[in-house]
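Some notes on the structure that comes next.
For this depiction, one protein chain was excluded, whereas all remaining protein chains were kept in their positions.
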Amino acid sequence: MSKKNQRARALAYGGGTFLLLLFLWEILVRMTDSQIPFPTPFAVIERFVDMLFHNVGYYYTIVGHVLWSLSRVLAGFCMAAVLGIVLGLTMGWFPYVRAIFMPIFNLLRPIAPLAWIPLAILWFGIGEKYKYFLIFIAAFVPFTLNSYAGATHVDKQLVGAAKMLGANNAQVFFEIVVPAAVPSIFSGAQVALSNSWMTMLAAEMVCATEGIGWIIIAGQAVNDMTQMIAGMLAIGIVGFLLANGMRLLERRCLVWNNQGN
Amino acid sequence: MEQSGKLKMKCQNLSKTFRTPNGSFEVLKDLTFDVRENEFLVIFGPGQCGKTTLLYMLAGLEGCTAGTVEHNGQLVEEPHHSRAVVYQTMALFPWMTVKRNVGFSQKVRKVDKQKREQDTQKFIDLVGLTGFENSYPVQLSGGMKQRVGIARAYCGDPDVLLMDEPFGHLDAQTRYMMQESLENIWENEKRTVVFVTNNIEEALYLADRIILLTDCPGQICKEYTIDMPRPRSLVDPEFLRLRKEITQQMNANESNSLSAGNRAEMEQK
Amino acid sequence: MTKQKKLFAFRMKIISICALFGFFLFWYLVTDVWKLAPETLLPSPLKALETGITKWSVKKPDGSTLPQHIFASLRVSLLGFCFGAVIGVPLGIMMAWWEKADMCLKPVFDFVRTIPPIAWIPIMIILLGIGVVAKASIVFLSAFIPCVVNSYTGIKSTKKVHIWVGQTFGASKTRLLFKVAIPSALPYIFTGLKVSLNSSWGSLVAAEMLGSDSGLGYMIQLGRLLCRADLIIVGMVVIGIMGTILSAILDFMEMKLVKGAV
Partner (left out) sequence: MKKKKMVAVVLSLTLMVFVLAGCGSSGAGGAESSQVPAQEQAADASAGNKEDDKAEQAEGAEMAAADAPSEELVTIRVSTLAQQLSIPMHYISKMGWDVENGFKLEITTFAQGSGINEALGSGLVDVFTIGAAGVSSCSVYDAVYLFSHCDSGAGQQFMIRADSEMAAEKGFNPDYPEVYGTPDSVKGKSFLLPMGTASQILTDMYLEALGLSEDDVTLINMDNMPAYQAFVSGQSDFASTCYPVADNYDPEQYLAAFSMTNLNCPYYDNILCSREFYEDESKHDALVALCEQLIRVADAFKDDKVLMDTMVEWYDINGQECNPDEIEHQVLERPFFTYDDLTTIDSTASFKMIADFYAIVGNISDEDLEKVYKNMDDTVLKEALEAYAADYMK
């Protein structure tokens, strides 16, 4: 089956499911007689297209808002990637590092990014920095957890082989443990990406003048369901592109592990 | 050919018990044997008699509950590149190309680049993988992967080669082919080899000396010295005689351990 | 050999306890001794402890005591987590094992999973009202993602050699799935469960925005409204402790179930 028509098949299936869902949504709206003006899919799409050209809130069209939110998400995401992977791998491989950081990490791990807002504002003021911090916290946990799992589940035999070939502990860590953990790290990256998008809305809920989260919150304030769902549509599209971008990146990095998802 | 060279490795009443959740499980009991220089020693025994554990103890990957293992006079404590291991499951580094897998040992021991390149290429050609330097293990067949394993072991300029049923996973046809290629590799690059297998033809085809182990807990029950000229043919009458004798011995061991005979009675034999 | 290992493990525990103690000591120094942060936004651990103790029995100001909060939050997050696991893991496995399911569901999954739970609140209110089920659905939305992703990676990275061995015994595709693929994917699935447990606690605060009269997330939110920073800190620490206990239970189950796979 050539590459081209395999992609066509994938497109057909994916598109089919989307259309099915839209159709379901249409029926749901028609069926429920509740007073709330639940928008039909076409109203939402029409509003989304309208937002593409007219400014939403004085300065930017929705593209500008997307870029703003994207800049915040990527900033927090990259910081979390660097710190999370380093901490996760070292915790997974070196027992002393695990002993020191694991209890604190476990204590702070389940705390919701939303609960960090007051402290974030205290430490980082009300500009962009506290938003980076909140997104960093949300993305940091999956990265660390998956890198830790990757490091601990490394195949013992490979470690034995490396030692047999003369590698010392540090070399074993860099040459064996890190590459072996890469598939797990990438699945952590996928989860971290969706977490950071979720927290972006919470961060923009407190004090923002631009960003997709801000659009949704503004829509919620005046009970404008179409604007809210159009905002969700924007987040969904961008999230979809980012997730597939991440998968492409993974396929290029993990050519040796062709089972990469 | 009789190898009367000096002793390479000496094992003194080795035994090993594994502490599992449901009680301890004795695998090897009081083994004493030695390995001579440039000898192709085969450790032969039924499936579950701790052959692999013995090999790992020789390599230093496993500690021993009792007894000592010496290599060139020094006690063996942890794995060292002079005792290279070829694993049954190949244990190649999936994220490295063939070239980097083979050159790993020298790279890690910081051998200068020029020599490393040269050695890697030499051993890749030796095992017949020229042209596959840049492919990943996932793209190679079972036989080719095992060749990379052998090349990698050789490239660590080992003193002793410890091979743990390297052809266990291969289909029969590739197995014969690998036995022949291992034979000529060994001819060109003389090293002491300790080869573990449960396949009688493989043992007889390759070995200078065979140590027969009984079933669990593994003990040395017989030693054979094979001095047929190489390369041996599987239909040679001497080959067949030896094969029948060893299989009979194997079945004898089998029936003894199954029958009411306990360990003590085995010792008097 | 094992005596040395026991000693090593014991030393590790000591270091962990010291690290934890050091963390609280540092917090105490920052707030009380060096006065770096204003008391109203970062109270000292002692103040937080004192509020925690009083809150254990007092109903003020949010109308329920700490145990009631904990119980309500536990109910919502565990329900959401179970929904997430029961639906997420099979979905991930199905997507990894069957080509068609993957092509159908993956685009929708990628699209839906980045939408924040808070944005779903209005829709969930209309569909499921404001009861525990609605709140659990918000938790479900963020809990099912790690399950799907990790079980997908787990199934996809079952070693080819295991599958060959299964095939040589003539196993059918589904028997192969249950006998070979799933057991070898268990460590990944458990990592997924751990991350999902963490995100179910993470989205608790968002879920309890959907109209609640008790729950740790509600307590934190009210703490924010009434500028009671100590209530917020108490809420955060209790969520931390509950999360740690739950993931310890999960680790214990993993140890029991996943014997050979590590």
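By letter and in written order, the chains are A, B and C; residue numbering begins at 1 in each of them.
We take it that contacts are C-beta pairs under 8 Å (C-beta built on N, C-alpha and C of every residue); 3 or more make two chains touch, one makes a residue touch a chain.
Model, not experiment: these values are computed from the prediction.
Screening B:9, B:42 or B:96 for touch with the missing chain picks out B:96.
Of A:117, A:145 or A:158, it is A:117 that touches the chain left out of the display.
The omitted chain makes contact with just one of the residues C:151, C:221 or C:247: C:221.
Against the chain not displayed here, subunit C makes contact via residues 38, 40-41, 60-63, 121-122, 125-126, 129-130, 210-213, 218, 221-222, 224-229. Although one chain is not displayed, its contacts with subunit A can still be listed: residues 34-36, 55-61, 64, 67-68, 70-71, 74-75, 78, 81-82, 117-118, 121-122, 125-129, 179, 205-207, 209-210, 214-215, 217-224, 227, 249, 252-253.
Keep in mind that, in the parts below, only the chains that are shown with their structure count from here on.
In this assembly, B is the chain whose CA centroid lies farthest from the centroid of subunit A.
The pair with more inter-chain C-beta contacts, choosing from A-B and A-C, is A-C. Note: centroid distance subunit A to subunit C, computed from Cα atoms, is 16 Å. The set of subunit B residues touching two or more other chains comprises 89, 138.
Contact with two or more other chains is made by residues 257 of subunit A. Contacts from subunit C toward subunit A in the complex involve residues 8, 12-13, 15-17, 19-20, 23, 37-38, 41-42, 96, 100, 103-108, 110-119, 122-123, 126, 142, 145-146, 149-150, 152-153, 156-158, 160, 187-188, 191, 194-195, 197-199, 201-206, 217, 220, 224, 229, 232, 235-237, 239-244, 246-247, 262.
Across the interface of their complex, subunit C is touched by residues 9-10, 13-14, 16-18, 21, 32, 34, 36, 38, 95-96, 98-104, 106-119, 121-122, 138, 141-142, 145-146, 149, 152-153, 183-184, 186-188, 190-191, 193-195, 197-202, 205, 213, 216, 220, 225, 228-229, 231-232, 235-240, 242-244, 257, 259-261 of subunit A.
On the side of subunit B, the complex with subunit A involves touching residues 59-61, 78-81, 83-85, 87, 89, 91, 93-96, 104-105, 108-109, 136-138, 152, 156.
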